[in-house]
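Rest of the complex left out; these chains stay put.
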Amino acid sequence: MTDDAATPGKSGAKNNPGNFFEDFRIGQVLAHATPRTVSDGDRALYGALYPSRFALWSSDEFARASGLPRSPLEDLAAFHIAFGKTVPDVSLNAVANLGYAECRFLAPVYPGDTISTASEVIGLKENSNGTTGVVWVRSTAVNQRGAPVLTWARWVMVRKRDAGAPAPQSVVPDLATAVAAADLSIPAGLDFSAYDFAAAGEPHRWGDYTVGERIDHVDGVTIEEAEHMIATRLWQNTAKVHFNVQARDGGRRLIYGGHVISLARALSFNGLANAQCVAAINAGAHAAPCFAGDTIYAWSEVLDKAETAAPGIGALRLRLVAVKDDPTPGPLRGEDGKYAPGVLLDLDLWALTPL
Amino acid sequence: MTDDAATPGKSGAKNNPGNFFEDFRIGQVLAHATPRTVSDGDRALYGALYPSRFALWSSDEFARASGLPRSPLEDLAAFHIAFGKTVPDVSLNAVANLGYAECRFLAPVYPGDTISTASEVIGLKENSNGTTGVVWVRSTAVNQRGAPVLTWARWVMVRKRDAGAPAPQSVVPDLATAVAAADLSIPAGLDFSAYDFAAAGEPHRWGDYTVGERIDHVDGVTIEEAEHMIATRLWQNTAKVHFNVQARDGGRRLIYGGHVISLARALSFNGLANAQCVAAINAGAHAAPCFAGDTIYAWSEVLDKAETAAPGIGALRLRLVAVKDDPTPGPLRGEDGKYAPGVLLDLDLWALTPL
């Protein structure tokens, strides 16, 4: 199909060509398609695809004892669903996903809730090569009552359709390096003052973790093609490279970065079983591509600690690192300052933990 | 196990040998086993196995805005479940599945509904080789209230147990080449007059499609063994060839034709996002076998258009074609009139679309 045929409104082409760099405007709001109702089926699949054992997400009884009406959809599952909706409009013609910032989890998502996502373009900068540019968007997911459940900023490098299209005025948004602890949103009613450490699986409280401490999560999982595709489809993320061996040179599917995030988070149970909720993602880098056959291990480092106003709840700022094929936690970066070989993911997040 | 031991009532054999050609009689009604209650778990799995994004099936809110009580089970999932029940009685000893006709979707299936299927033998014709014959059945699936949800005709070539068994009188039923538009069943209450095109993902209305138009669905999916087996088991279709590498010469599992149907239908979202419901399947041919490792692409052709009596709803008659390994839509047939190499599926269906 030629570019002309792929342009909506031309030649009768009906399929979606996605947006190119010159299609974005500062202040433009993209209402993404395909609202998605979540169910206990999604919860079961999340648990079947990731070795997750966090009690708040496994047990309605544990959730009720923690002040919630029942166990919600896993926070990262909500993130993947909300994020997936942005792909057809924001990153279908992306060359690279460059980063995340200011991601806050604003309210739990429960089975029966319907998630929709919209994005506002908050930054644009054409690259000097004239064929690509960087687009910054702030995306917000809401439930069926219009209440925001998740917000985040993201920037991607996108191809131009036409290298001759004029460059827009550069606007580079000022994004925080981390969500301030005071801005963390605690789910309404959440209360860890009667927390059951035996049911949760580990005795370690917020006070037992020290800044700079590193935790080896020990366990490893070797990735299979069917598993990452089942997960990625569950999020309705249909980027071709994740599903089609013909879509990339080399004939291998590229694994959705969110799959590595969820795997690493689930592995972090072993040592961080009480880091029950992800309250924010401060930053995230996918340091290297991941393929089927890679064996994923994870380690965490405590970056910061903060108290919260909620009963019995503290916040840990954690660096969660996924590496491949080497079970022995090594350095994050080499002497050259670049990520060490084997590092796949460097995620900076806030987690809620019992005091 | 010898044939004698495999015959029910003989030698105490307890396992099911299936029916052979001479076991069928015109007018015979087969009440198929294993009623099946569907759930949100089935819906989640369908979305995890097929890259489906049709809004009516993704969102309870979209379904309610379209006049339904909530989002039903995907129409093809209902078809696969209803169809799967017929396998142990109709096609356990089949040599080939020859065709479908007159398939109509009569009512949505919701989580909590229980589906049962029965079939009536409507045609029999022994082949001249004396070892096989063609059996035509009309199958009807009902819900727990006895209301029909799906009906279709199907014919298969079945082995004889005993080549010496006398041939029955030949009865070949007269089946329509297509369901008449006036006979399409529209789900009670379905109303597209306030249809949200932005939520659905594409702006194209019924009036935007023209007879003869061809739509390239662009995306491709490479098939994995685990995925087609998980799907096929979900439909309780236990034909050996789909699961057991020892069941066929060549040591490869044959992929259930319904898996290709659902993959092609999900891929057709890209260009036919508003073809929300399958109202009928007029005909279907599995032109070539499909195996793991094949990359499936799809294209559609608009064959016909019809108005309906329902508010805001038109019908598109579509040819949905699945091909393997070639992303460029080519001809359906070669100069010899046979399906072109790489064509896997040629499905003729009616879909409901907003005016």
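Note that the chains take the letters A and B in the order they are written out, and that residue 1 is the start of every chain.
We take it that a residue touches a chain if its C-beta (ideal position, glycine included) is under 8 Å from a C-beta of that chain, and two chains touch if they have at least 3 such contacts.
Owing to the predicted nature of the structure, the values given are computational and were not obtained by experimental measurement.
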Total copies in the full complex, given that 2 are placed here: 3
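Everything below uses one rule, namely that only the chains that are shown with their structure count from here on.
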Inter-chain centre distance, chain A versus chain B - centres from mean C-alpha coordinates, in Å: 36
Chain A residues touching chain B - in the complex, by the definition given at the top: 1, 8, 12-16, 31, 33-37, 39-42, 44-45, 88, 111-112, 114, 116, 144, 224-227, 229-231, 233-234, 236, 238, 240, 243-247, 253
Contacting residues of chain B [partner chain A, same complex]: 39-45, 47-51, 53, 55, 58-62, 71, 198-204, 208-210, 213, 215-222, 224-227, 230, 270-273, 295, 325, 327
